[in-house]
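One protein chain is absent from this view; the other protein chains keep their places.
Right after this comes chain A.
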Amino acid sequence: MHANIQLLILGAAAGTLYALLASGLLIVFRSSRVLNFAHGAIATVGAYSYLFLIHELGWPKIPAVVGGVLASTAVGVAFDLLFMRRLRHADPLARLVCTLGLMVLIHALIHPVFGKEDPVPVQLFPTDTLRLPFGEPAFIIGLDRVILIVITVVICALLWALYAFTPFGRATRAAADNERAAQLLGVPPQRLEMLNWALGSALAGLAGIFLSTLQQPSLNAYTQVLVTAIAISLVAGFRSFGLLVVVGTVLGSCSALLLRYSQRLAEATGVPGWDQALPLLVIIGAVVIGGRSVVPKGAETSRSLPPARLPERPWRWAAVAAAAGVPWFLLAPIGLVDPTTVSLIIAVALMSLVVLTGYCGQISLGQMTVAAVGALGAGRVLEHVGLTPPLALLAGGLLAVPVGFLVGLPAVRVRGVNLAVVGLSVAIVMDATVFSSERLTGAGLGLKYPTASVFGIDMNGITQQRAFGIFTLVITVLAGAFVLYVRRSPLGARFLAVRANERGAAAQGLSVGATKLQAFAIAAFIAGVAGALLGYRSQQIAWASFEFFTSITLVSVLYLGGITSVGGCVLGGLLLANGGLMAHVFSFSGHAHTIVNVLSGLGVMSIVIMHPEGLAGVPRQIAEALRGRRRPGPDTGGGGPGGAHRPAVKAAAGPALAEERAR
């Protein structure tokens, strides 16, 4: 019991620090109605700047803290001025993706800017041990922890007062509740938003600096802490600073207490990571039960996702892909073959998001986790049954479907950023438990794929790269055809109807929940196939290839390529997949990863503003510009051969058609 209470006390200290990080998140959310996924990266900028100023420029600690906070503030303000301000009325997904772009950009640049090694932490506060006046023996806590708790509580109290009693706070709340009304009353929403971004980013920087006193700062560590901060914000309902501190304290204490029992749980279940997973599972439950009331309603959006056009003569494109791809795989220098294969596999994974997000409007930040399940399923099946690769891919896809279904269940009750966070939490839970379990997945060792052949040709992604590349090309073309088939089918029309207006779709008699689950299931199947392909390509599945950050970058890559377009998937895979063709091309510099991520981050932030259809829509627009006239696409809405002639589906697709016609 004594140890348990001690753990609760110590966990509370870390929990309040999470709450400080979450407070910056809350401020930005209130003013911009965006969940800032770059908040952890901005915190990293603060921490690295602080340590850079101390180590490299010899600044004293307090000025360095100010410098670190100012650096974070500058990043936040610049991001608002350059990007978020132009996205005030954009689709929530576009705003969220823009913050993902900033996160990817900061991740790419932090080491080139601050040096390749993570900086040495510097103690900001005295680390003496305090003995509390109770407990036998007396409970103890570090003085630095006590100082952090006090600072966090004071800051949260000041923030509460700022937003409750000052004209700035009242104006911010007014603008958040009803921007147009606030504008009529003379409140300048853009300036308010900038000030709130500045304050939120400053708090991120401060939290980052404080965190660096507890642990070696690193991008990965801060991203994981951000997820906890987001979870705290969600449970606290993005409402109250006081509630943030309470939830953060409780969560921190529970996590610390769970550590005591996680080893026993791991031994009993064969699955590790319960101390990380259980709090997130509870939060997922809370968010799902909380349903739509968790996130307050924002201002109306004037734009939505880009139109889900059908390409003209899709089979011609397939033929062109085959005609160009097969000679490429046969004749290209061997060094380019595998990167092309990787690009195509990523394109297949992106296609799953086209169905889910592009067609049905559901956000998933855990799609690579679903792909991992496909890889695992195919690997396990291959262990026991000697399937040929096509059947193994099918098995991987089918085994991923139940998981996709489960991941999609929360979508029945939650949507938007909440759904994104639930997906991300599921991904992190899977990382910490299933993919860390030696018994289930081989953990760090991963899973070996046995070699197999198709028509007598060895499908070994390492030794038979050309043959495997052609095999992947065939699968990519088939996956693209499948996605287009879905788009043309009545089901695709229902997806578009749900995407356009859930209430409208429901009013037309459509089961919105069932439609969403169908989208999740189809997307999971495609992602599972991509996962199994990755397994064949490597002959051994390394779960690190499927970690949650990969899922995040997948969304940003797709948005850049074109979130509603199969061609966008291929473009995204070729241009921006890590390990893909473009990354290989840039590898001459020795910084391919950095270059690709910088292009990806900058590109996605620019594209959401300039061209939401993504790069895939550029040729069409150029063609239209050259023709000097706008001609509607062959099918821009939910109609099409598969849907328009069926009255029920046509009715269901009504909102989608209306949306498209409104353009």
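Going forward, contacts are C-beta pairs under 8 Å (C-beta built on N, C-alpha and C of every residue); 3 or more make two chains touch, one makes a residue touch a chain; residues count from 1.
As a convention for this text, contacts and distances are computed from a predicted model.
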Candidate names "Hydrogenase maturation nickel metallochaperone HypA", "RNA polymerase sigma-70 factor (ECF subfamily)", "ABC transporter substrate-binding protein" or "Outer membrane lipoprotein carrier protein LolA"; UniProt protein name, chain not shown: "ABC transporter substrate-binding protein"
Residue, one of A:Thr388, A:Ser489 or A:Ser538, that touches the chain absent here: A:Ser538
Sole contact to the chain not displayed, among A:Pro188, A:Gly285 or A:Pro619: A:Pro619
For chain A, the residues touching the chain missing from this view: 2-3, 6-7, 10-11, 13-14, 17, 111, 116-121, 127, 129, 140, 142, 145, 211, 214-216, 218-221, 224-225, 255-256, 259-260, 263, 266, 272-273, 276, 333-336, 338, 432, 436, 438, 442-446, 448, 462-463, 538-540, 542-545, 575, 578-579, 581-582, 584-588, 590, 592-593, 599, 607, 610-611, 615, 617-619, 621-622, 624-625, 630
